[in-house]
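Every protein chain except one is present and positioned as in the full complex.
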Amino acid sequence: MTAQVTAQGTPQSRRTVPVQQFLGLAGILGFLLTWELIPRAGIIEPRFLPPASEVMAELFRAFGLTAFWLSVGETMIAWFVGLLMAVAAALVLGFLIGSSAFLARATSSSVEFLRPIPSVALIPLAVLMFGVKIESSLMLIVYASFWQVFIQVLYGVADIDLVANNTAKSYGLGRMARIRYVVFPTALPYLMTGVRLAASVALILAITAELVIGSPGLGREIALAQSGGAISGMYALVLATGLIGVIINMLMRFIEKKTLSWHSSVRSEVVL
Amino acid sequence: MLVNEKPAVKDQPMLSVRDLKKVYKTDGGDVEAVRNLTFDLRPGELACLVGPSGSGKTTLLKCISGLMAPTEGEVLLNGTRVVGPPKKMAVVFQEYGRSLFPWMRVRQNVELPLKNHGVPKAERDHLVDEALEAVGLAHVPHSYPWQLSGGMQQRVAIARAVAYQPEVLLMDEPFAAVDAQTRADLEDLIRTVWKKLRVTVLFVTHDIDESVYLGERVIILSSSPTVVQEDIIIDLPEDRDQLNTRALPRFTELRHHVYEQIQLAKKGHRPAAAVVS
Partner (left out) sequence: MTWLKSLAYLVGLPLLLILIWWAATLGRPNFFFPAPGILMDTFGEVWFGERILSDVLPSLGRLLAGVAAAIGIGIAAGLLIGSVKWLRALLEPTLEFFRAVPPPVLVPVLMLLMGITDSMKVVVIISGCIWPVLLNTIEGVRAVDGVLSDSARTYGVAGWARVRYLVLPSASPQIMAGIRQCLSIGLILMVISEMFASSSGLGFTIVQFQRSFAIPEMWSGIIVLGLIGVAMSFIFQWTERRVLRWYHGQKEVENAG
């Protein structure tokens, strides 16, 4: 039977890949063309929505400006530092709480209540405590992305318990060997899922803090461009944030794939 | 049980496969899965289709059930050419775990095809009850399929097919994934259902014993590209029994014969007619 399955499935899909990529490209071009035509046809006034060509030109001009890259740098630093702090805290607390049944039970109600609190609720507090400094961004980023990783680490540790118990019982592995061969490989896929989710959440909160509070970065530049009437510039910056989002997604997927390439079960998207 | 709108003309085959050919187009060139297949099933016949693995059994079944268009040739159901899944045909797949709707309970699974064809509620209930009774699952109508064992899931799939009242029942290695004891039970179930309903059954299998035990007729396929290697009548008594039938000298003879033919097919031997074409 296998002969038919391969004859039917794989080669066909291999053939359609270039066609799909071509269609995808056509889709992007179609979107840009529609965007170009809407202001040109006067459906929306160009002073509110400049044509795509104008915005793209503005974006490429921005690529040549130091100020643009400085803003990108500020956003990315807030993103990276915030993500790092969140992952570190989530790892420590996750392993600590996850490996004790008592702690896990005692904290679960608090976690259930704290986790859904939208991090943007902390904006006024951040403003009061840190003003428009990068710390404001960090506070929001860390709070929001912490839970993504923390929950996944808890899942991961819960998964280890079963495996570790059985393995330890049957083979009598030492502590170091257990960590190396059981704990780490079991928890890693969960951790990576958490980090990937946290990475995109962290970007959202970085931009939010800059936009609403005014801490330095691309978000603030967008708000400034909007209030200053530099409309093409604003759209160009919005596109730039989207590109950063795409790059972060691709990067995280790549890292996840690399670190988990040896792992038998590629974890599905549904598990959140 | 089976009510035909226009009674089939005597001797007109229920299912007719004519010069069927299926070629898959791939980057690495064309792959000929089925070369030239021709056979007929009379109304009410129970035939087994057996062949070495990789002999295009699944491809053939997909063409017959209208899930896939043949490259050449045609399939006729009651004289009408099959172009899509025909209404009077039901298929039981090997992968029971993937052919039942996991979000529906057993009863809903059996009921869905009837509901979809607008069968009135009272008749539907009657048919579903009868079908569940026939496969011995009257006690679990409110379970989800995944709460049942593999054999029981396949029973649900069979009940769904039976309740649908098809003229032709196709079965694609339905018992390949269940354990041996369950398998024997399910084989007897098929015989019972068939005797009761006299529906035309085409049962695809790679198991030689199973084909001889179940079928009134066994069609042996060659290895790929597939043709009919041999078509034999199983002249065993109609009432079959796992112990006694399998102990009959005739059963052993037939089994032996089919086994030899399959071995020949594996070695690449082809019937004279196919070699010429």
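All chains are identified by letter, namely A and B, in their written order; residue positions are counted from 1 within each chain.
Everything below uses one rule, namely that contacts are C-beta pairs under 8 Å (C-beta built on N, C-alpha and C of every residue); 3 or more make two chains touch, one makes a residue touch a chain.
Because the structure is a prediction, the values reported are computed rather than measured.
Trainee: Missing chain touches which shown chains?
Mentor: Even though it is not drawn, that chain still touches A, B.
Trainee: Quick one: say which of B:67, B:83, B:138 or B:247 touches the chain that got left out.
Mentor: The missing chain is touched by B:67.
Trainee: Hey, which of B:164, B:194, B:213 or B:251 is the one touching the hidden chain?
Mentor: Of these options, the touching residue for the absent chain is B:164.
Trainee: In the complete assembly, which of A:37, A:88, A:129 or A:177 touches the absent chain?
Mentor: Only one of A:37, A:88, A:129 or A:177 touches the chain omitted from view, namely A:129.
Trainee: Out of B:112, B:197 or B:236, which residue would touch the omitted chain in the full complex?
Mentor: The one listed residue touching the chain not shown is B:112.
Trainee: Please identify, in ascending order, the residues of chain B that touch the omitted chain?
Mentor: Interface with the chain not displayed, on the chain B side: 62, 65-67, 85, 87, 89-91, 93, 95, 98-104, 112-113, 116-117, 144, 146-147, 160, 164.
Trainee: In the full complex, which bits of chain A touch the chain not displayed? Write them out.
Mentor: Those residues of chain A that touch the unshown chain are 19-20, 23-28, 30-31, 44, 48-49, 105-110, 112-113, 115-125, 127-129, 200, 203-204, 206-208, 211-212, 219, 222-223, 226, 231, 234-235, 237-238, 241-246, 248-249, 269-270, 272.
We take it that only the chains that are shown with their structure count from here on.
Trainee: Averaging only over C-alpha atoms, locate the centres of chain A and chain B and give their separation in whole Å.
Mentor: About 50 Å separates the centre of chain A from that of chain B.
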